[in-house]
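Have a look at the structure below, then the notes.
On to chain A.
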Amino acid sequence: MLDLVLFLPLIGFFALLALPDTVSRKAALAISLVVFLLSLGLIGPVTANPGEYSFVINATWIDYPPIHYHVGIDGLSLWLVILSTLLTPIAILVSWKYIDHRVKMYYAFLLLLEFGVIGVFASLDMFLFYVFWEVSLVPMYFLIGIWGHERRIYAAVKFFLFTMAGSVLMLAAIVYLYNLTGSFDYATILDQLQSGRAVLTAQAQTLLFLAFFFSFAIKVPLFPLHTWLPDAHVEAPTAGSIMLASVMLKMGTYGLVRFCLPLFPEAAHKHAPWIAGLAVVGIVYGALVALVQPNMKKLVAYSSVSHLGFVVLGVFSFTQAGLDGAVYQMLNHGVSTGALFMLVGFLYERRHSLEISAYGGVATPAPQLAIIFLITTLASIGLPTLNNFVGEFLVLQGAAQANFSWVVFAAIGVILSACYMLWLYQRTFYGRASHDLAHHMPDLNQREWIAALPLLILMVWMGTYTQSFMPPISAQNARILEKVNKGGTALAKTPTQAPAVKEVADAR
Partner candidate 1 sequence: MPVSLPTSAEYFRFLPEIILTIAGVLIMFLEAVLDEDRKSIFGPFSLVALALSMGAAIAASSDPGTAFSNMLIIDGFGSFFRVLVLVVGILAVFSSMEYLARERANGGEYYALILFSIVGQCIMVTANELIMVFIGLEVSSIASYVLAGYLREDKRNNESALKYFLLGSFATAFLLYGVSWIYGVTGSTNLQLIRQSLEGAGAPAVAVTGAAAALMFVGLGFKISAAPFQVWAPDVYQGAPAPVSAFLSVGPKAAAFAILARVFMTAFGPISARWEPVFWACALATMIIGNFAAIQQTNIKRMLAYSSIAHAGYVLVAITANSGIGSAAVMFYMAAYAVTNIGAFAVVAHVARKGEKYVEIEDFAGLGQRMPGLAAMLTIFLLSLIGVPLTGGFFGKFYIFKAALDSHLNWLTVLGLLNSAVAAYYYLRILVVMYFKEPGESTADLQPAGATLSIAVYVCAIGTLVLGIMPGWVLDLANKAALK
Partner candidate 2 sequence: MPPLPLPPTVPISWYLTLSAILFSLGIAGFLFRRSIITVFMSIELMLNAVNLSFITFSYKLKQVDGHIFSFFVMVVAAAEAAVGLAIILTVFKNRQTLEIDELDSLKN
Partner candidate 3 sequence: MDALLFMLFAAIAVVCGINLVIQTHPISSALSLVGVMAALAALYLLLGGEFIAAAQLVVYAGAVMVLFIFVIMLLNAGTEHKVKKNPWSQYAGIPMLLLFLGIVACLVQQMFPSTESVSFGGFTKGGPLEIGRALFTTYLLPFEVTSVLILIAILGAIVLARKEID
């Protein structure tokens, strides 16, 4: 099953290159839909046993050094994989009319990207992880570079170099771990480190942690490593932005949760204060800068910086709530920011401008678009009953348990998110539409509705009935935390308050 989910996009990539341009988008859509449906089959077994890896395949790839094709899905990666498989057909649908040159390459790259990101989430071998990590880079580079806007080259190169600069350090760290443990297998390495069979000095642990951390932090992106993101988003085509924001950024946060924390718990604890500090700065900073962007995509991009600050904050709170919230927030951000980019793309297809000032009064000619945009906006600013609220609440709750002062500042980001999103909405949709604008602004068509609807449903679903999604995440996070907080250092660091925390909670 996982094999199919993983390799069908790759097969699709080659198939598309072989097929003529005319059928490529239909073929791509069909393939991605099949992949999505297949990926739904992952849910049952994984949720049944979320703490363990399901669908494990462990085949030798290279004998020496022992590199294995070792993949599997657990509660942490399950939804991220499904998010990827869901967003790919949506991205294809969104591009349906927009992409008019080098069509088959475009869809082929989208499928290759899907292959890469699913691989990242499914890899249980560090080397394999790195391979997929890099492989996912290439199609995105081309997506931005070929089908992007005016400054696409700068953006594409910047994107590639930033990520590359981070990932080489990760490679060094992976190799170092291999030399230490003789294995690339994540579970083996983890086991050896946990059991003390492989011993890292404090300095080595710190350096390794930082190597991993920086490569992930660039991808996240964490302030102040974020400047590639606005450029990449602004220049990328709509589908590129969707995949970038929804899936690729999650690779970074996923890496933090999957690798940084369990492998180097002491270092993670030691460095958590400034990392969380950066996360908080990022939350506020991203929001403030988003506030003053004249360009919609840039605005949404900076809002991503802000939102992902929450994720990082949650991760480095080392609390169950924080971690659960962080993972949930990854999904939420994927859904709602993906939708935002999609909607901005719809606007762009109609008006061919990303400047907010080119719009105004769109709600009159295109009320349906306005409504969807509004719902997405509300999701993005964390309105309860919509998805982001749950994630932000848990993150902040967890962070509050770790250090209340972080939360005081982070919560300012929540205020600011309302400011920039509503202001954007006001400037774009409210007011009177000029004649010219109204003329170019047909309401949503059926295809666009089909693309948008799943995300809208998810926003509400994930906001109201979290139990459909949360249990596997929670279960796996609990296991991670068990490893990370072995010394129980996280909660002990909050001496001010803690009388009731450890009591059994709500006895409803």
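The set was built so that all candidates are chains of the complex that A comes from, given by their letters.
We adopt the following convention: contacts are C-beta pairs under 8 Å (C-beta built on N, C-alpha and C of every residue); 3 or more make two chains touch, one makes a residue touch a chain; residues count from 1.
Just so we're clear, the structure is a prediction, and the values are computed from it rather than from any experiment.
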Of the listed candidates 1, 2 or 3, the one touching chain A in this complex: 1
Contact set on chain A toward candidate 1 in their complex: 61-65, 102, 127, 130-132, 134-135, 137-138, 141-142, 145-146, 152-153, 156-157, 160-161, 164-165, 168-169, 171-172, 175-176, 178-179
